[in-house]
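Okay, structure first, notes after.
Left out: one protein chain. Kept in place: all the others.
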Amino acid sequence: MITGEIVSNTILKDSYYKVEFFVPEICAETQPGQFVHVKIANLRDRILRRPFSISDINENGILTVIYKVVGEGTEVLAGLPAGTVCDLMGPLGKPFSLPRENELPVIVAGGYGSAATYLLAKRSPVKGILLLGARSEADLILTDKFAAAGFDVRLATQDGSHGHKGLVTELIPPLLKEKSGQKIRFYGCGPTPMLMALSKMLQKNGFGDGEVSLDHLMCCGVGACFACVVKIKTDNEDGWRYARTCKEGPVFTADEVYTDGE
Amino acid sequence: MITGEIVSNTILKDSYYKVEFFVPEICAETQPGQFVHVKIANLRDRILRRPFSISDINENGILTVIYKVVGEGTEVLAGLPAGTVCDLMGPLGKPFSLPRENELPVIVAGGYGSAATYLLAKRSPVKGILLLGARSEADLILTDKFAAAGFDVRLATQDGSHGHKGLVTELIPPLLKEKSGQKIRFYGCGPTPMLMALSKMLQKNGFGDGEVSLDHLMCCGVGACFACVVKIKTDNEDGWRYARTCKEGPVFTADEVYTDGE
Amino acid sequence: MADLTVDLGKLTLKNPVMTASGTFGYGFEYKDYFDLRRLGAVVVKGIAMKPSHGNPTPRVAETHGGMLNAIGLQGPGVEKFLHGDEYMPFLRKSGAVVIVNIWGKSIEEYRDVAARLEAEKEDISALEINISCPNIKEGGVAFGTDLNLAHQVVAKVREVTSLPLITKLSPNVTKIADFARAVADAGSDMVSLINTITGMAININTRRPKIANLTGGLSGPAVKPVAVRMVYEVSKAVKIPVIGMGGIMDGDDAVEFMLAGASAVAVGTAIFADPYAPLKVIDGINAYLERQGCKSVKEIIGGMIR
Partner (left out) sequence: MADLTVDLGKLTLKNPVMTASGTFGYGFEYKDYFDLRRLGAVVVKGIAMKPSHGNPTPRVAETHGGMLNAIGLQGPGVEKFLHGDEYMPFLRKSGAVVIVNIWGKSIEEYRDVAARLEAEKEDISALEINISCPNIKEGGVAFGTDLNLAHQVVAKVREVTSLPLITKLSPNVTKIADFARAVADAGSDMVSLINTITGMAININTRRPKIANLTGGLSGPAVKPVAVRMVYEVSKAVKIPVIGMGGIMDGDDAVEFMLAGASAVAVGTAIFADPYAPLKVIDGINAYLERQGCKSVKEIIGGMIR
C-alpha cells in the first residue's frame, strides 16, 4: 500500500475521467496490463477498494488511470481535487506479455479497454493495430494517443456514427485476410461479452495465445479472498477451475477462457 | 428542513469554530435558546443530524453557530468550505423567555454555553451579567461579544488562569450579596454537571424561575423518537417524567430540573 | 405517474410507503413538514395500556451506517392516545391512514390494548402487533423469539378485534419464516419486518455501555441486507402480504424490498436524517417504475429474477 497524491483529475471526455497519481514506487515496477487498487478518499459508507488498470506511467513517477463514472466510487473519485492523498496498492496482477519483434500486435478493446492497453501499445516493439469498439462516439477514448504511438486505429460503433457499424469483433475477419501473411498476436480488454466473443474467435482461428484481460468484481486484490474468480480451462477432472483474476490474472490467454456457459 | 449555504467556517479559538449559514427562513423565526439540527454533508458512515444552538442571526439571513470539535461530526463540519450546501432543520426547541424590564439577567455558562446564550444577551432589554466558567483559558469564548453587548463579564477557571479559581457556580453567592436589592433572573447553559449544580442552587435560593438549557443526545429533533429525554419533576404518581429536550426543551426552569440521582 | 396503490388484503393503500413505528412519533410531530395524507400510512409509536416512562438515558448511540436505540417504549398509554390532542384526535383530523402499533408486557395486555382500540376504531386502519418486547411474566424472553408465545399473542388479539392485523417480527431468531407461519396461523393478516437487531456499543474511554439499557436495537442502512434476506424468506413462506423495512433510505432501497417480496415498505431511521425521506421514497419508487416502464407498482412485488 502506497500513499500517493493526486496530481490532476480532469474530465477526459463525457463520463470518462483521467486521474494522475504521484507514486514513483509503483511506476518503477509497472508492466502493461497491471492494475492499482485504490482506496477512494471520502468514500466512507463503502469500504472496499476499486481496481483500475494502469493506463500510463512516466519517468517522473506519475501514474495515469482513465476511469468511467459508473457508480458511487467513481463518482466520488471524480470529485477529488488535486492534492488529495490516496492509498494505492500496486502494481497488481499478471501483466500482458509484450509482442515479439516478429509479431504484429492487434489490440481489440472496448469501454476503458483502450486505456488499459495503452501502455502495452506504447511499449510494443512493433507498431500494431487498435480495433476499438463502442456503443457510440462517447465511448471512443484515447484514439489520438494510440495514433500518436504509431498504431493503426480502426473503429466500430453500434450506432454507426464512427467507423464500422456493428461489433468490434466483426473487424477481425477482414483484418485476418488483409494481414494473412503476418504473424499476429491478439490482445483484448473490454466488456465481458466482447471478451467472450473474442476469445471464442481466437480459439477457433488458431490465435489461442492471444491475451485477454478479464474484469471482475474484486475485493482484496492480492489473491486472498477468492471474490474475483473466473472459470478457466484446466487439466483436471472437471476441465475447469475458478482462477483469481487479481493474482492469476487479470490477463489470461484466449485458450484458457471458458466460453461455454457462464 | 431548509437548504443553506455555508457563508464562512473558520476557527474561533482553539477547538472552537464559527460557522455561518445563509438561511433567511430560519433567521426570521429564531428566538434565543433555539437550535438548528444540521445534516453534515460528507458524513456518510454516520447518518444522524447534529444539534447546535443558534448563537446569533442577522437581518441578512445569516445564522451563526459556534461549535467545538469533539468527534467525527464536528471534525467533518470543521472541514467544510464556504459554499458547501447543508440541510438544516430549525429553529427547533422551546426558547428562553426574555427577562422583563425590571429583571437583571444573569447568565451562567460553560463550554459552548456562552455561544448558546449570546442571542439572549443581545435581545435582553436589560444589560446583565455573564458568569462564564471553564477549565482553562482555551474554553473562554465570546467574552468580547458579551462585553460589547453591554454585559458585565465575570470569569472562573479551574486552573485559575483567568478570574476566579474554581467553579463558575462559586461566583453566584457573592453576586447575590452584591445585587441583593435587585430582582435577578438566572439563565444557564453548559455541561450537565454544572447545570445540575446551578439548578440545585437556584431551587434552594428562590430562583426556581431561572431557566437552564439542557444538552442531550438527540436523534429526530422534533419530539418523535424519545431519544433525548431528561427527568423533569412533574405532578404525577412518580413525581417525575421523561421530557423530550428537543421539543419540550431544551430550556426548562430550574425548578423542573430533577437534580436527585441521574 | 405510475399507479402506486397496493392491496394488503383487506387494506388498500394509495402508495406502499409507511412510516416505521417509533420513528415518526404520532404523526403530530411532523405536521409542519408535510401533509400526512401523502403517506401510504402513518404507523404510530407503540401503545400499551398504561403510560410508561421508558428506559433510562442514554437511549441511542450512533454506529457505522446505523444506530442503536433502547427507548423502551415510552408512551402515553391507550387512553391518552385515544383522546389526547396530539394523538388520535389530531390524526383523525389530519386525514391520514393510521396504523396503531401495540405492545404489552403480557399476552393479556396485548389483548386489552387491542380491545380498547377496537372499541374506538373509527379512522384506525389496522393494528401492528410489536412482539419484540420482553414478556415480563415469562421472565423477560421476548414474545417474538418464542414461536409459541408469538402464536398466542396474535391469537388473543385476533379474538378481540376485526381490524386488519399486522404482526411485526423480530429478526433476532434462527428461522424468521417459522415465526411468519406461526402468526399467519394465529390469524395475522400481514407481517411486517424487520424490527431492530439486538446490538451493543461501549464507550472505550468511560468503559461504559453507550446505551444505559446495555443493549439496544440496531437499525438503519447497516441492517438492510439482513432485512432484505428475511423479507425474501418470509414472502416465500407465507401467502399473507409482507411489509418490508430495515435501512430504507431512498426509493431504490424500497424497490429492493419489493422485488424481494414486500407488498409495502416502511421508512424508519431515514426520517431522522431527513424528515422528508418517506416522500422521497414514494417519488423514488415512481421514478423507478417509470424508468422501467411499469404501469403499476404491483408489477415489481416479488419480481426478483433468480
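By written order: A, B and C. Residues from 1 in each chain.
We take it that contacts are C-beta pairs under 8 Å (C-beta built on N, C-alpha and C of every residue); 3 or more make two chains touch, one makes a residue touch a chain.
Keep in mind the model is a prediction, meaning the values are calculated, not measured.
Participant: Which of these touches the unseen chain: A:12, A:80, A:167 or A:229?
Facilitator: Among A:12, A:80, A:167 or A:229, only A:229 touches the chain that is not shown.
Participant: Touch as defined at the start, partner being the missing chain; which of C:199, C:241 or C:268 qualifies?
Facilitator: Considering the complete complex, C:199 is the one touching the chain left out.
Participant: Of C:22, C:65, C:104 or C:275, which residue touches the hidden chain?
Facilitator: If we include the chain that is not displayed, C:65 is the one touching it.
Participant: Considering the whole complex, not just the chains shown, which residues of chain C touch the missing one?
Facilitator: Those residues of chain C that touch the unshown chain are 63-66, 68, 145, 172-175, 197-202, 204, 206-209, 214-216, 218, 221-226, 228-229, 232, 247, 252, 255-256, 259-260, 288, 303-306.
Participant: Which parts of chain A are in contact with the chain that was left out?
Facilitator: The missing chain touches chain A at positions 1, 39, 45-49, 87, 89, 216-217, 219-227, 229-230, 238, 241-242, 247, 262.
Keep in mind that, in the parts below, only the chains that are shown with their structure count from here on.
Participant: With chain centres taken as the means of their Cα atoms, state the distance from chain A to chain B in Å.
Facilitator: Taking the average C-alpha coordinate of chain A and of chain B, the gap between them is 57 Å.
Participant: Approximately how many whole Å separate the CA-defined centres of chain B and chain C?
Facilitator: Once rounded, the distance between the two centres reads 35 Å.
Participant: Just the number, please: Cα centre separation of chain A and chain C in whole Å.
Facilitator: Each chain's C-alpha centroid was found; their separation is 48 Å.
Participant: Where in chain B do residues touch two or more other chains at once?
Facilitator: Counting only residues that touch two or more other chains, chain B contributes 45.
Participant: Which residues does chain C have that touch at least 2 chains other than itself?
Facilitator: Residues 65, 221 of chain C each touch two or more of the other chains.
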